[in-house]
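Left out: one protein chain. Kept in place: all the others.
And then subunit A:
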Amino acid sequence: MTMIFGVPLAVFMGQLMLGLINGAFYALLSLGLAVIFGLLKIVNFAHGAQYMLGAFAALLGAQYLGINYWLALLLVPLVVGAFGALLERLVLRRIAHLDHLYGLLLTFGLALIFEGSLINLFGVSGASYPIPEALSGGIKLPFMFLPTYRGWVLVAALVVCLGTWFIIERTRLGAYLRAGTENPALMQAFGVNVPLLVTLTYGFGVALAAFAGVLAAPLYPVSPTMGSSLLIVVFAVVVIGGMGSILGAILTGLAMGLIEGLTKVYYPEAANTVIFLVMIMVLMLRPAGLFGKEA
């Protein structure tokens, strides 16, 4: 059997595949954060909670309204995204003129409120969300048994990531967005409704988190705390990629998934810390992040 650093090739390939799948989650979540930070300059600490709300909405929708997975994948991001837009309008806008730190504290507080209320209602054990019929079972790859659903997660996340990148970097709407980031006052003077653009962007970022939540629901127990541990990692990913960089967030997300996956094979004790080590190194060598522009 071919061995790579003492690990059989098949196991090694399998781990790369799993790393890529986790990386797809990181990419999806850090993309939402990057979009929000890019335009609103808000460090959205409620992102993990919004991801969790997405998973919960899918679970409760299935339990009480009979909404199936595919419908949830479409509806939940819309609903949670609209909720996000409402938050921006009612709460975040009031502190838009203040230092970034206030936005961070406010969104962190909101996240604690969401989590705390759901813990009170449902406890922390969580509940299972069934894998949709069409995606159950697995595919026998030459090097591993890949559950179909995980393959689907990889494809879906990549499609949404690339779609977002395309909209922001290659369309007229995206051009408005980027211009609004550079100089909102001038955009307003040209007759673009910048406040609306800001609300919709925040809503879109939140919708991305909720979409990731629905994707995650069949994989992990749906519980109120599912977002908080992920959030810190995702922030590290955004910092490594460069705050506000769209492509940076996607590529870094995938890369960090791979690095974490390999750590789980070679030194599992460090699996939770390796991304932060990378972050420290990047901050020392390139403080603006791998893909960020030096200010």
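We adopt the following convention: a residue touches a chain if its C-beta (ideal position, glycine included) is under 8 Å from a C-beta of that chain, and two chains touch if they have at least 3 such contacts; residues count from 1.
Note that in this section contacts and distances are computed from a predicted model.
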### Task
One chain of this complex is missing from the view, so tell me which of "RNA polymerase sigma-70 factor, ECF subfamily", "ABC transporter permease", "Acetolactate synthase small subunit" or "FecR protein" is its UniProt name.
"ABC transporter permease"
### Summary
Missing-chain contact among A:L18, A:L59, A:L110 or A:V282 belongs to A:L18
### Query
Which residue from A:G6, A:P142 or A:P268 sits in contact with the chain not drawn here?
A:P268
### Summary
Cross-chain touch to the chain not pictured, restricted to A:G32, A:G103, A:P147 or A:G289, is A:P147
### Query
Of the residues in subunit A, which ones touch the absent chain?
8, 10-11, 14-15, 18-19, 21-22, 116, 119, 123-128, 131, 138, 144-145, 147, 149-150, 219-221, 223, 225-226, 229-230, 261, 264-265, 268-273
